[in-house]
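Not every chain of the complex is shown here; the ones you see sit where they belong.
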Amino acid sequence: MRTVLITGFEPFDGETVNPSWEVVSRLDNVIIAGCRVVARQLPCVFGDALVALNAAIDSLSPTLVLSVGQAGGRTDISVERVAINVDDARIADNRGNQPVDTPIVANGPAAWFSSLPIKAIVSALRDAGIPASVSQTAGTFVCNHVMYGLLHKLSGIPDVKGGFIHIPYLPQQAAAHPGAPSMAAETVRQGLELAISTALMVDNDIQITGGATH
Amino acid sequence: MRTVLITGFEPFDGETVNPSWEVVSRLDNVIIAGCRVVARQLPCVFGDALVALNAAIDSLSPTLVLSVGQAGGRTDISVERVAINVDDARIADNRGNQPVDTPIVANGPAAWFSSLPIKAIVSALRDAGIPASVSQTAGTFVCNHVMYGLLHKLSGIPDVKGGFIHIPYLPQQAAAHPGAPSMAAETVRQGLELAISTALMVDNDIQITGGATH
């Protein structure tokens, strides 16, 4: 049976939970579209996160890799289009690192595009009544770092697709950040299952706009 | 057994559902803190909504009345502090009425404050991990119209408390409004049950800030 690797992060920025791990951990050992899902937690640490991710890829030989991270303040499940080759940390990571304008991979390409069918995923989620959109930036913190590193590694492994999805705060987090939007864990779980099944079944992405004027 | 009247609205503004009725209808006949909850739907129509609300109050003699409405674009369960004596409709209601700057009750007071313990409700919801806040305005459409009319009527009925709560879009609605925040029906249901039990049990509101600088 083929394997899907899905990752979430440990808590950061003063939170006691990370919605990505809260939801991703529930998907461990679930079967989706004939594939076994394996969930792994990544540290919210530049460098270490990629060491853990690469080790998981090497040991599991997955057919699909989906990394998931918290985007506090966003309203929906946002499917990232692109990762850029720069770390620029507004806050320190969980080991105190705060790189500014350093490349993730020296002499690596400036960016990697997601190899997931991002438009098909957004379309499938919206059809299922789950708020979703294409995002044109994954930021410049550990999430972008992991997405870039993932796609850089997968560029050397034929036929393995990968990408990144940002999710909102959980309601319990937003309760402590008045005004912040949130999404229930159950809604996110349904969205991630649908994203995985869509990624497994759609080889050529659909041609619908997911662009931004700026 | 005492009765709690809770109301939701029919859909408006082109929506096919109204989250207030989707959730409120689930509370019909539920027992909370020893009281039976009765759920009623109100038309999204100036005047008619109050006719229906007043008839329900007269026939049920509730001990508590909570009206609930949709606030598309808001992120949390917002407990309204005050209703003002004016109708000013940015869009037409469901019968095509679009009043501008007309009083709800001729010669009525300029405003009525909620008689619910709004701070205790917000505090209870946040403690339970449900995003909530005090709102300083219920707008000038049918929601404010109903809140004002409700409190005006209750001002003549001793010992009956009432107020209004705005809730976000459901996820299925936000899926069609890219970027809009949402809240799962189950989260809202828990929030409304907690609001009702808090309103039944707290006679004197707690003294914590719920204010806005502007």
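A and B label the chains in the order they appear, each numbered from 1.
Simple rule for what comes next: a contact is a pair of C-beta atoms (placed from the backbone, for glycine too) under 8 Å apart; a residue touches a chain by one contact, two chains touch by 3 or more.
Because the structure is a prediction, the values reported are computed rather than measured.
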**Complete:** For the entire assembly in this structure file, with 2 copies shown, the number of copies is 4
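Here is the rule we go by: only the chains that are shown with their structure count from here on.
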**Item:** Centroid distance [mean C-alpha coordinates] between chain B and chain A, Å
**Value:** 37
**Asked** What does chain B use to touch chain A in their complex?
**Response** 75-76, 125-126, 128-133, 170-172, 174-176, 178-184, 186-187
